Each structure stands twice: as C-alpha cells, then as structure tokens.
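In this view, the complex is presented without one of its protein chains, the others remaining in place.
Chain naming follows the written order as A, B and C, and within any one chain the residues start at number 1.
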Amino acid sequence: MVMLEHSGQFLYADLVSGGANRPIWSRKQIEQVIGYILVAPLLCWMLVVLIYPIFSLLALSLTNTRIIGAPASFIAAENYVATLQSAPFWASVARSLVWLLGNIFLGTVVALAAALLLRQSWLLARHARVWILLPWVIPTVAVSVIWQWMLNTNYGVINIALQHLAITSAPLNIFGSRQLAMVGVIVANTWHWFPLSAVVMFGAMHNIPADLYEAAQIDGANSWQQFRHITLPSIEKVLFALGLVGGLWTLNVFDTIYLITRGGPSDATQTLPVLIYDTAFKGQRIGLAAAMSVVAICLLAALATLYARIAAPKEE
Amino acid sequence: MTISPLNALLRWVVWAALVFLVVGPIYWVVSASFKETAEIIRPVPTLWPHRVVFENYAYLFTSTKYPRYLLNSLIVAAATMMVTTAITTIAGYAIYRLRVWGADWMSRAILLIYLAPTTLLLVPIYSLLAAVGLVNTLAGLVIVNVAFASPFCVWLLRGFYEAIPISLHEAAEVDGAGPMTIFWRIYLPLLAPGIGTIVLYAFIYSWTEFAFASQLIVTDGLKTLPMGLGALVGSYYINWGLLMAGASLATLPAVLLFAIVGRYFVRGLTSGAVIG
Amino acid sequence: MSELQIRDVHKKYGVLEVIHSISLDVADGEFIALVGPSGCGKSTLLRLIAGLEEITSGEISIGGRAVNRLAPKQRDIAMVFQTYALYPHMNVEDNMSFSLRLAKVGEKERQERVGKAAEILGLQPYLKRYPRQLSGGQRQRVAMGRAIVRDPAIYLFDEPLSNLDSKLRVAMRSEIKENHQRLKTTTVYVTHDQIEAMTMADRIVVLNGGRIEQVGAPLDLYDKPDNLFVASFIGSPAMNFIEGTIRGGDFLAADGTAIPVGFSLPGDGRPLQLGIRPEHLRLSAEGIALYVRTIEPTGAETLIHGTLAGVPVAAIFRERIAAQPGQSITVSLDVDKTHLFDAATSMRI
Partner (left out) sequence: MKKLRLATAVAAIVFSIATPSFAQQKTELVFWHQESPPNRVEAYQKLIDKFNAANPTIEVRQEVQDWGTIFQVAPAAIGSGTGPDILMAMPELGTYLRATGAVQPVSDFVKELDGQYHFLAAATDPYHDGGQYWGVPLWGMVQLLWYRKSAFEEAKITKAPATWEEVAEDAAKLTKGGRYGITLPASKTTATDQTFFSFLKTYKGENLFDADGKIIFDNPNAVRAVTTYTDLLKYAAPDSTNYAWGEPEAAFNSGAAAMLIDKGIMLSIFLKDSGAPAEDLGCAPIPEPAEGGQPGSHYASNAAMILTKDPAKQEAAKTFIRFLLQPDNYGPLLNAEPGLFLPVTADGFKLASWLADPALTKWPECTALLAKQSESGGLYGFTGGMYQINIGPIAGQNIIAQVIQKVVIDHASPKDAVAWGADQMRAAIK
C-alpha cells in the first residue's frame, strides 16, 4: 500500500503492490485488465443489442411464425428451401446489386467532384466544407418528401424545369416507370449521402503533401495527370474503406426506398431489405423473412470478402 | 497561377451547380412551407411565395405535438451522443492504444455489424427490449441508436488515436501516470477534434433515425421528429403545406447545430483522421 | 543510492530474441552511453530499464531494488524522448510539473522545483508558452526540464539530440554534460552517434545484435577495442582494416604488400586483420604507397581517401598535402598504434 498515497490510483496500486517489489500483476497484465474493462461497455452493448438479436433471428428462421405473438412451430430448414427457390428473392438480390452499383458509382463520382471543389482555397470553398453537409443532416423522411415532391410529374419543379429547358417534351414519369424509379431513388439516396463521402475524401486529399503536386507540375503533368497519378493513388485507401463501409450501408438502406417508392412501381425498387420487410410485415411471414435475412447476411459477407480481396489497395 | 477567363467561367458554373444541388432542394421545401397549399400544388410552380403565410407553421405548432417531438428528438439525440461518445472513446483507447488481446479482431468485427440489415433486426430487438420493459421509452431508443452509431465511431476514432504519438503515452507513464490518468489527462484533450466528430455523427444518426423509432415508440408524447413528420403524410390525404413546414422544421435544428459546430466536424474528419 | 544493475536480461518478441543475456552495472552518478548501429537493441534495453517493455528473463534493479515487474512510474526514473514527447496541450510549466502534480506534490514545492529547473535550463521566459511556440532546442530543454524536476534515481535519454541541427546538437551536448556534472544523477544515454557517446559518457556500452560488445571508458574503447566491431564502430573516420598475415616482423597484406609493424606473433599464417586509425598514418619519404582518390582539406588537418595495399583507407594528416587525386604518396604506420584482430574470431590479439 505504499504506492497508494503516492499515486492516488487505487485499483492500480492494489493490484501492483503485493509489497512494493513483488507485484502480483505486471504492468502489461494490468493494462490488459483495464483495457477489457474499458472495452466491455461497447462489447456488451454490441453483444446484447446486435449479436443476440441476430441469433434470435436465426431461431425465428426455423419456425413458421407469421405474426409476432401468434403460435408457431418448428419447421427446420423449410424457410431456407423456400428462400433459395424463391424467384422474387433472387430478383431482389439482383436489384440490390443494381442499387449498390448505382449508388457507389454516382456517389463516388459526385463526392469526388465535390471533394475536388472543396480543395480550392478561396472563401466559397472554405465555407462549402461545412454547408455541403446539409443534405446529410436532414432526416430521411424529409429527404423522401423533398424528392418525391420535386420529381412529381404534375407540380414537381424538376420536371417543369426540364420541360421549360426543352430537355424533355413530356414530364418524366420517374417513380412510375420501372427503369427510372431505380434511378430516382439512387439520385435521392446519393443526394442524402454524398456529402459525407465528399468531406472524408476531401480530408484524405487535404493530407497529400503539396510538394507532390509541385514536383508533378515541374515534370509537366497536366491537371488530369496530376489527378490520375497523385490524387487518386493517395486517397486509394480511403476510397477502399468508403467503398466497404458505404457499400454495406447502401445495401442495407431501407427507409429511403420505402418512404419514396415502397419498393414500387410493381417491384422495380424492391431491394432485399424492402422484400424482407414486406415479407415480414405485409405478407405476415416473419419466419420466412428471418430466413431471408440470414441468407442475406451470408451473401453480404461473401460480397464484402470478395470486395476486400479484389479491391484492397496493396500495402507497400 | 493565373486563371484564364474560360477557366474562371467554368469554375463559377461548377460551383453554381454544386450550390444548386445542395441548397436548391432545401430552399424549395423551405420556401414551399411559406406558401398556401393551393400555391404549392399549382402546376406552374412559383420560385418564391407570392404571399408569405405562416399558417402552416402556426398550424403545426398549435395542432400537432411538434414541439414535443422536437424535444424528444433532442433528448434522444443528446443522450445517444453522450453515451456513444463515452463508450466508443474508452473502447478506442483499449483497442488502439492499450492493444488489449484481440484488439485487431475487435476493430474488424465491429464494422461487420453493418452486414446485418437493420430492418431485419426490428423484430428481435423489439422482443429483447420488450422483455426488459424498454419498449415505448426514450431510453430504449437511445440504447438502439447507440448500438448502431457506435461501430462507425470506433472506426473513425482509430485515425485520431493513431495520430497521437505513442511517446506521449510513454512519457506520461514515466511521469507517473497510470492508464486511466493518461487517458484523462493526455488522450482526452488531444482527441478533442476526433471526439467533436463522433459527437456530431452520433447526434445526426439519432436525429435522422426513423425505422426503430417508429417501431419502438407507440405513445404520441414520446415520438421523435422523423416520426412526427412521417405522421403528417396522413391517412387518405396529405396536407402539403403542413408537410413542407414539418420537413423544414425537422431540418432546421440540425442545420443550426451544424452552423455552430459544423466546421469542427469537418476539421476533425480532415485533420486527424487518416482512415484506412 | 541509485545504482543500476542489469543481470542476465533477455527480451524476446515471440520467437525473436532481441536482447541476448545482457548484464551491466552502472554506478551511482555514472553517465553511461549505449551506442551501436540501428537495430542493435540499445533503445530496447533503455525501454526495458524504463519499464516501457517487460523483460523476458533476468533482473533489473535500481538502487538495489528489483524493478522487473514494476511500472515505469514506480521505478523512480525520468526519461527524455527522441521526439521530446512534450504534451502539446500543456504549456511549458505544466509539462514540467505534470509528474509532480501526479505525485501530489504541493503547489508551492512544485513551483519551486519547476522554477529551479527552468533557471538551470534558461527556460523562465517560456514557462507560459506551448510546445508548438518553441524552437527545437527549447523543446529539447523542456524535455530535459521535465526530467530534472523529478529528481529521479536515474535519467534515461533516448537519442535526445538526433532531431536537432548539428550546431545546436553540439551546444546541447555540453549542456547535458554540464547538467550531469552539477546534478550527479545516474544517467543512461542512448545514441547512435559515437561522438556524442565519446564526449559525454563516463563509460560507453557498445551493443551489436542484442549483445554487449564492449564496455569501457571512451578512450579505452578507442585505444583498445576488444574486437573488430568496436574498433570499426568507435572513431570517425573509422579505423582502417587490412587483411593479411604475419610473416616475420612484417604484416603481409592480401595483395602482397609487406607492412612493417615491428612485432611478430606465434602461429604465423592464420588470417588476421590489421587495424590502423586514420590519424596514425604518417607521411614519410619511404614507406607504403597510398594512392590518393580524394583530398578534403579542413584547414587544421587534411583528410585523404585512397587505397593502400589494395584496400580503401582514410588518412588524416596535420600537414597540408600537395598531392593531386590520382597521384600516390608514401606513408608509414605508427607501429605502437596498430591493432591486430583474429579474422576468424574477430577478437583482439
């Protein structure tokens, strides 16, 4: 207990001083213990709120539960067989891929362009770094209202503008046609999320040393070459990480699509989360929806692994 | 560097496009909220309200519980923000600095959480919270929001932790500080930009969250803003003016918050964080 | 009493052993320098002493007290880091008094001790400044000040001058030495710069590959290196080596040049290395030919790089040399200043 008054660290001192020279635990061991105590709240939180529900989902997927609270019985893998044989399931997997690729493509392009603009040093650019995030801070419900409203054929400002500018002759029936509906929700979702990517990319670009560009200019590189050979490689890691996290986020987006199109028209925007939601609550087959979810998680994991294999930047 | 007139023009055009893209839709909705309904749904839209009316807002405040929803949203977002920041900051310390056994595994696994589609977890999480009597409480909502906001925050913190030289940690150890003292007196002050970033992220996450709020909350007095806004897309009829006012108001507090502290968020995202 | 004893210390990272059985005694008040090429384990050894790393086996004791499993803060040491590791969010005064505050030293005493250290280091005008507002040398002083206020049993320095420019480095070198002479605190000083070690330390420990090659006073190491490694490491420009054998009273170099060394050894014929420091070559009318490649006159002396007996050598002369690159001069060896090493064991003979 000699250390106690010296350090004022009760736990630490107690553990250390089995007599000043013969501590019970070493510094590393104590750090480990404290480390686990510190990480415990987060881990427990994750285990209880996320991991445990995933397992109960697993249990649910083996029953024929239709409605929460209604009696159900164990039916082994029947739901899985039904899922794997279900054409709508695979169709929505395909739609999810379209949704993913569309968002990644559009999102990356717009965010990159915005990030390049933000890098300029004049006043507007410096202020833009903050207000560009506005679309991201808006609740998804509001985002869906905004875009439904603006893309409406009768009084939507975008359609009216397009006609006034004589780009289209008749109003574009965006959420009423199979192809355009997907484009419409991708645009709305991109608008909501691109600011975050843009700022993260800008951050990565911000850390590129200026002398790299100076050297390139002396070597006679034009703007495109500078972008291609300096900017892009320097933010490669960030792009990869954004692709991974952003991709998973995108695949699991439910509210944007549901609030705008409810998966329609017909089933044109019924991605996996929408199908699963419809199956669970509209079709009243919670058990089947749980099985679909489990299959979906497996597909996502496979996709993420594949992506990591192919797209991971090489470590020097 | 001199800029040719053509380039200058191009630059203005591109910037105008960006401003239009970001602010245009928001302006459109906010301006609509000051219009009469008949003007909103007119086939030829008006760029600004012909007659500025406040009836949509007046109606929103007198006839709905919007102020209450606003308060609930603020409570939930503030609580989510505080809890998330607390648990992810200390967890980040354990994972990225104390390097507890399994730290690499943990930092990777935490992101894998995003594999699980949120919509599917509605049912099991509801049952779980019901079992402990936390459905239809703001606390329950906070618990869920923290769980979903945390993984990204831990991930963000990595760059901030790694930007702090390990020698500072060692110097403090030599100076006589234990692991917790080092955390409080060395890391916390130096992490400020990073913490600013996750604080805002967690706040915005909770602020915009809709799916779980609409599943977990059934009492009107406990609803959050997105739910209140969702409810305005009412049964058999939509009052567009009210909806626009509702959407504007749901946006406003987050915008205000951002106007005040947004630049710290951006600075945090750009300076310390070398994500990868 | 603050002597440091290191007994048979090993350090392994998994299967990789980076410190192989090191034993060392440092007397109270002694200034010890740990030198060696990068990766030799000198920094690791320092960190083991500090408690920042745990030893795998063996024992370290400070002031007679085993500290193996004690945390750094319990070892009564102070350390100055290569990067200074000043707390960026604290001003100079707070940086220096941080350890005192942790130890619950009263406000008055704290101010006193910080004031004294600041006075010694000339830091009084900067006490309220933040590290980012200081120059490199000032930061270095703050780092030292942080150590001084502690009044610890041992100071540990981890290459503290390597981030400074050469002029400042020389100045700080003497300052540290001055402080040591004033405070008389046991000091372990890690550096890769053998000049620093030579000028400052009471004794130098030469490390290589996780082992101690030689321990000794600077000039002992210089004059009587135990082995080829120490011989080549200590001294700048480094000692010249010529491979060959002893034949009679001469050293017969590999290219056949006979170099008179004035002594003979038993067991003639085994391969040897003849070592001679650059300043121990003399100009002489007759002797061995030194083919000149470059000449670097510094005024006080002249440094010549060239070839002697088929091997590259450096030579330093007090005289000015008129020869041009491409020409040859003749030199002789200062025979009592030559060193002989067994080429197989690399040990001194």
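By definition in this document, contacts are C-beta pairs under 8 Å (C-beta built on N, C-alpha and C of every residue); 3 or more make two chains touch, one makes a residue touch a chain.
Only a predicted model underlies this, so the values are computations on that prediction, with no experimental measurement involved.
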| item | value |
| --- | --- |
| Among the chains presented, those that the missing one touches | A, B |
| Residue touching the undisplayed chain, where the options are B:I166, B:L188 or B:A231 | B:A231 |
| Missing-chain contacts mapped onto chain A | 66-70, 148, 152-155, 170-171, 173-178, 181, 261-268, 278, 280-285 |
| Footprint left on chain B by the chain that the document does not show | 36-38, 41-43, 59-60, 63-64, 122-123, 126-127, 130-131, 135-136, 214-215, 218-220, 227, 230-240, 242 |
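Please note the rule applied: only the chains that are shown with their structure count from here on.
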| item | value |
| --- | --- |
| Co-neighbours of chain C and chain A - touch as defined | B |
| Pair joined by more contacting C-beta pairs (B-C or A-B) | A-B |
| Whole-Å gap between the CA centroids of chain B and chain C | 56 |
| Separation of chain A from chain B, taking each centre as the mean of its C-alpha atoms, in whole Å | 14 |
| Sites on chain A at which at least two other chains make contact | 7, 12, 30 |
| Shared interface positions of chain B, touching two or more other chains | 176, 178, 181 |
| For the chain C and chain A complex, residues of the former touching the latter | 51, 54, 65-67, 69-74, 102-104 |
| Chain C-facing residues of chain B, complex | 165, 167-168, 170-178, 181, 185-186, 189-190 |
| Complex contact set, residues of chain B against chain A | 11, 14-15, 18-19, 21-23, 25-26, 28-29, 32, 40-45, 86-88, 90-91, 93-95, 98-101, 106, 110-128, 143-144, 146-148, 150-152, 154-155, 176, 178-181, 204, 207-208, 210-211, 225-226, 229-230, 233, 240, 243-244, 247, 250-251, 254-255, 257-259, 262-263, 265-266, 269-271, 273-276 |
